[in-house]
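One protein chain is absent from this view; the other protein chains keep their places.
Going by the order they are written in, the chains are A, B, C and D; count residues from 1 in each one.
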Amino acid sequence: MSRIGVFVCHCGLNIAKTVRVSEVVEFAANLPEVVIAEEYRFVCSTPGQELIAGDIKKYNLDRIIVAACSPLMHEKTFRKVAEAAGLNQYLVTIVNIREQCSWVTEDEDVATKKAKALINGAVYRARLLAPLVSRFIDVNPEVVVVGGGIAGIQTALEIAAVGRKVYLVERTPTIGGHMAQFDKTFPTLDCSACILTPKMDAVLQNPNIELLTYCEVAEVKGFVGNFDVKIRQKARYVDHAKCNACLACVEKCPGKGESEFDEGLAKRKAIYIPFPQAVPQKPVIDRETCTYFIKGKCRLCEKICEQKAIDYEQADSYIEIKAGAIVAATGYDLMDVKPLAQYGYGRYPAVYHALEIERLFNSAGPTAGKVVMRDGREPQSIAILHCIGSRDKNNYEYCSRVCCMYSLKFAHLLKEKTHGDVYQLYIDMRAGGKGYEEFYSRLLEEDVKFIRGKAATVTHRTKNPEEEGKLIVEVDDTLTGKFARIPVDMVVLAPAMKPRADAKDMARMLNLSTDKYGFFMEKHPKLAPLSTMTDGVFIAGACQSPKDIPDTVSQATGAAAEALTIVSKAKMELEAATAMVNAAACSGCRNCVTVCPYSAPSMNEEKGVSEINEALCKGCGLCAAACPTSAIITRHFTNEQVMAEMEGLMEF
Amino acid sequence: MDFEPKILGIACNWCTYTGADLAGTTRLKYPQNIRVVRVMCSSRINPSFIFRAFQLGADGVLVGGCHPGDCHYGTGNMYARRRLAITKKMLEFAGIEPGRFRVEWISASEGNRFAEVVGEFTGQVKGLGPQTKLKIKTD
Amino acid sequence: MLRKIEQGRFGELIEALLARGPLYAPVRDDRGVNFQLIRKASEPTLDFYNTLQSPKLAWFPQSEDLIRYRLAKGETKGEAISGPVAPTVVLGMRPWDVKSLAIMDLLFLGGGKEDPYWLEKRRLTTVIGYGLASEEEPDGADFFRTLNIGAADSDGSDVFLLKKDGDLLLEGITERGKGLLGELTFLKEGTEEDERYLVAAKAGGKDRKTRFFDLDANAAADKLKAVFADNTFWEKEAEGCISCGTCTFVCPTCHCFDIADETLFRDGVRRRFWDACMFTDFTLEASGHNPRPRTFQRLRQKICHKYSFYIEKFGVVSCVGCGRCTRLCPVNIDIFSLVARAVNL
Amino acid sequence: MSSVITPYLEMSQAIAEAGGEAFKKCYQCGTCSGTCPWTPISEFSIRKLVRLSQLGLEGIEDLMWSCSTCKFCVDRCPRGVEIIDLVTSVRNVYAGGGLLPQTLRTLVGSLSSRGNPWSGDQEKRNDWAQGKYPLYAEGMEYLFFPCCTGCYDQRNVSVSRATAELLTRAGLSWGLAGAEVNCCGESVKKVGDYELFDRLKGNNAGIFSGLKARKIITASPHCHFTFKNEYGGAYEVIHITELLAELIKEGRLTPKKDASGLKVTYHDPCYLGRHGGIYAAPREIIAALPGVELCEMDRIREGSICCGGGGGGLWVERMKGERLSDFRIEEAMETGASVITTACPYCIAMIDDSIRTANAEDRIKLKDVTEILIDYLEE
Partner (left out) sequence: MTAFKDIEERLKEKAKDLLEKGEVECVFAYGRGYDERHPRPYVAKTKEDAENLVFNEYCTFNLARYAVKEPRKKIAVAAKGADSRALVQLIQEGKLKRENLVILGIPAAGMVDAKSGLTLDEKTTGAFANPVVYDVLLGDKLPEAKNSPYEVLGELEGLSGDGRWEFWRKEFARCLRCFACRKACPMCYCDPCFMDQSRPRWADKSPTLDGNTMYHLTRFYHLAGRCVDCGECTRACPVDIPLYLFHKRLAKDCEEMFNQAAGMKLEDKPVLVDFRVEDGDEILL
């Protein structure tokens, strides 16, 4: 037999106007196990709270029921009152007789009847409530940032700035990401390298940042505050501890490979750093193109290296890191445009994609900044084709957001470097962003030809002498409604930005959900754009959706703040109303393990029963309803509690 | 006097229960036959709760959750949707008027929708008369 | 005292019995024949071999209310339910089923404690036994002869019923039975010839063929005790047993029950209802410990209870060879051959 | 069209209801018109048609009959607009309004009165067979359905004969559809006369189920498309090229005669390729011909250019230089091939016409795949 106290609030007239409070109190007083029922004008007021606290002691109550406003308003208030009076806060039940009773009807009888029923339900349920204590866990103060592009760099620097340790994990030999490949950045046209490389160095110099290049996340275990991240350090065959970055090896190396950084437009050595300003400045050996690894002899680099840093025997190794939070900034891939035969990429050498052209512009690029084509000619006419694969049901339905602007940038640079004619073939010009529209009008004045229509075909089939030796872009100029054939020397495609090819694997490791394309899902599109369904894991940059540098950087900064809100606390409180398994009743059907979005339940194979990691549990109850034997007990919402409340609600 | 049905509501904490509160704060009026049980997520609802509610004499049961995709727990309501769909089919095949059971996705901002649905559903259940089939016979 | 009536006028007999009070008799529905409380004279039938379920439900219903209570403020008030039992007639019980009543009496009345619910019904109920006519063949699953029960034994009945050509013979066995027949004035006197026929039929009943082995109760009791610990034997025998309650629920001599309170809102009843030693939770203790966790242990318990422990306690086998458990076992476990194997091990 | 426009939404509603509602998705990027083979050579703009339908405006009714429903634009459309549905529904609306062009009236007239588009007598339908081949009877494996064009159009009759011959030589159990069948109705549906289509379909479908047909061989990709996608009967629909390729694989037909380096090109019929997804089978057949070299044109397979015969185009009179087939034979001759093959009666009719009007008979020959196969079947 429990000892229940019921407190009914008038809330001034908000409740009392339609609910006959005294009648309700009398009703409550006559219910079994109710020791005392009281009413008060404002139970949430200080005297109201004192009334409750007093009664708890006076009548030595072990349950209290407050019939007032919605629990979403004052549940916390009354829980504090109970705790203060020595009663566990989970033994408080709030009955919502305002929002869902007195405010939604004018009929006194109806309101009073409903108030009684609701209180009766609460009494049924209160009997079965159990005290709960919330537990605290230690939080690991360090953060792992995955991806060394501008997003990852920014996040790492921000976190390091407040003195927290950051691990920056990058899978290529250098940080910098796509931004390092760009020549200029729109709309300001300042040099990408000039603004990026200082940040890259800052990363290198910062004692709080441990830079892990040529590394991949291999496994993530644990939960918010306590992640165990396993990192695979790919074999570099160069001992970076010894290497002094003289790069003599690179000079001597006979091996030749295609430069990933230059999008295959230039060669690189087998032992290489991706580009001059790479961070770190220390080289790696690419097995595929290394003469020694292919033929079994050479070892020139080894001979040349005074530091004896070359180590052909090196193998992949693993690093175990503990962290309180993780930020995923894994970026994007450019869509492969070969399959879109109508644009002739791969078939016609004069067709380029966006990243290739970026490299052509770059003074450190394969052509030392001159815009010359694969055949060595300088193009006198160039067509830039928008929306290649973007806004396209057959490929990617979304708009890649940056293409319009970088196409304008290309147009400007091409004008500057070639004085040729430049055509923009677009569907809609999207220039939303600070200074973007201005940039657009500037380009209009630069005499770029804008053709509103999506290029249909790029062909070599000429119709007349003028077209000889050119590529013909066929398009419906939708503004004149005329079919246009545009003879050009060079075609530049603006392909869709798509999720990383292995985004799904990363998502699986971090227990993130992805949208239908493979971009990481944010917890809420508006109110929690950087958080994810997994507490302690945040996302920034193009891994969430296509975005430009300004948006990426601001997201990165935000993600840093999000991560800090977690690791800046020494301990964190865990949800108390979590689920637990009554092993005696578990039949080992695995339903809970299968359905839980937080992987809180797991199977204890040798006992044949499931177990719940309460640190991961959010208390939603999904598993409890999936459990055929009610072995799972969702604290504070147990089957008995819910059904008892139902019984009380249905009695009168 | 004419028949006043007992309706049990089961609402998820994050969307529908909050939506119901909003209906109150905006002082919308709707029939008071409904009595709402608050659970954290529509996925907490075990179909046996629904059967039980009818055994306890509910004339109608209304379940409310977040719109698919907006679940506070990500995918809870996706599972709930399947479970409750089956529940509906079961009631229908057992011969209990399917009109007595309804699932609605009502967000925290849809106070008016809540009032609307409850009004509509209450009317519908009234039309069906007292639920005697599953109700436990006491005597 | 012997009376008779044309089979064609069976309805009149039922009318008359109905007029005197509650009547249980075999009724055929789409799934077979079972004892039911009769509402219309047209319902009962005598054209059946045996009922699917045993008639024990007339004395020991599957569910019986004991106490009604209300959880009120303060203490809980309850009142015992002892509904008055009207004088009742059960018509059409086969001899082996009639025998089961005596076996059950030993437990409910003879165990030193009397069960008021059983006692009351036994006191007020008239049993009309129904012999197996010579032209009717026993079912292949039956083995009542092994338990030395005749197909036309009348002992245990108050009135004994037997088909003869177009007639039904009714013999008054007990005083109560004779009294009843006396009041049924529309019955005709039985003739000498009927008399002789009846005697012959009873004697013939002893020679009817069912599955048989020579069963010495006490020897069997000891033998089973000896075999008790032979797990391999019992495991093999229990192979396929799904430990459902079918065999016990259809058995005329199984008598285990459970008691539970059923509360709705704040009103409740305390009931007793059939339980089965084959259920996994039959011996489950509050601590969570279960002394009979394995299927074979439960099957062993059932067999030994009937063919060993009961004999020890009351001197008789707690089985009448009606074959119901064998006929209805979902996995065709057969108590007869099981016991035979055990005894001849 | 006056220079001031007011959207006429009832009209766009009507088009939507006729099945063209897909136009709502269009964002006017011009991919369709940029892809459409008609755009470079005529005033017709499929994009404009979509635009006008969106606003329910007139101004293109005379041009829209150009569309030969070749599906090129549909495959490329980034919005997944079912442009062909739109075209047919617009036509349906206009045809309903009695705006059917004269040439197409004869087509529709002949179809409704004689059940075929060539004004041929119903009972003469199977005359081409000269009584050599059995009629289909229950129990036979294949029912052969030669397109009306294959029955009445002189050039195509020889194709039908070649086909029938091949089926016989392969020793298949097959029979002809009786003379009571009629046109599959594909063209008339695309012309917008749904009612007449349903009539034709009803008659054929009735006959097929009456015959308990299990496998239907079609000579025309248009019949193939229609039986497969519009009839939905309980029978398998096979295009002749699929069957022949299979027979060659199984060795039931083996081309032996050496073509000694004959250069052949192949034109993908839109309804066999883009509509039917069949690109490999005809090429496999050609590849099986000893000494034949397949010289592909520039625009093939998914990117093939239409002959102009689809969507009623076969019955529309066009000036020289406005016939797609004219361009197609030029492209064919550029490959250096001396024979252009294809596998569709409409393409045959169109290309044959172009070759003759261009007096190119001596430079390039036209053969149906069945014809060339039979040519080199035996020594």
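Here, a residue touches a chain if its C-beta (ideal position, glycine included) is under 8 Å from a C-beta of that chain, and two chains touch if they have at least 3 such contacts.
Remember, predicted model here, so these are calculated numbers, not experimental data.
In the intact complex, which of the presented chains make contact with the chain not displayed?
When the full complex is considered, the omitted chain touches A, B, C.
So one chain is hidden, and I want to know which residue out of A:482, A:590 or A:636 touches that hidden chain in the complete assembly.
Looking across A:482, A:590 or A:636, the contact with the absent chain belongs to A:590.
If the hidden chain were put back, which of A:77, A:511 or A:630 would touch it?
Answering carefully, the residue with contact to the hidden chain is A:630.
Suppose we count only contacts with the excluded chain; which residues of chain B make the list?
47-48, 51-52, 55, 68-69, 75, 78-79, 81-90, 92-97, 103, 105, 133-134, 136-137
By the contact criterion defined above, which parts of chain C meet the unshown chain? Give residue numbers in ascending order.
Residue positions of chain C that touch the missing chain: 31, 52-53, 62-63, 140-141, 239-240, 242-246, 248-250, 258, 260, 262, 271, 273-274, 276, 279-281, 326-328, 330-334, 336-337.
Of the residues in chain A, which ones touch the absent chain?
585, 587-591, 594-595, 603, 608, 626, 628-630, 638-640, 643
In the analysis below, only the chains that are shown with their structure count from here on.
State the smallest step count from chain A to chain C, taking one step as a move to a touching chain.
Counted as steps through touching chains, the separation is 1.
What is the set of chains touching both chain A and chain B?
C
B-C versus A-D: which interface comes out with more C-beta contact pairs?
Most contacts of the two pairs: A-D.
With centres defined as the mean of C-alpha atoms, identify the chain lying farthest from chain D.
Checked the centroid distances; the maximum from chain D is C.
Between chain B and chain C, what distance separates the C-alpha centroids? Give it in angstrom.
Spacing between the chain centres: roughly 49 Å.
When the C-alpha atoms of chain A and chain D are each averaged to a single point, how far apart are the two points in Å?
51
In whole angstrom, what separates the CA-based centres of chain C and chain D?
82
Hunt down the residues of chain A that sit against at least two other chains at once, touch-wise.
647
Considering chain D alone, which of its residues make contact with at least two other chains?
Nothing qualifies.
Quick one: in the complex, what on chain A touches chain B?
70-72, 96, 98-101, 103-107, 110-111, 113-114, 117-118, 121, 513, 533, 577, 595, 597, 618-622, 624-626, 634, 637, 639, 642-643, 645-647, 649-650
In the complex formed with chain A, which residues of chain D make contact?
My answer: residues 27-35, 39-40, 45, 47-48, 75-80, 298, 302-303.
Which part of chain A faces chain C closely enough to touch in the complex?
30-32, 34, 584, 647, 651
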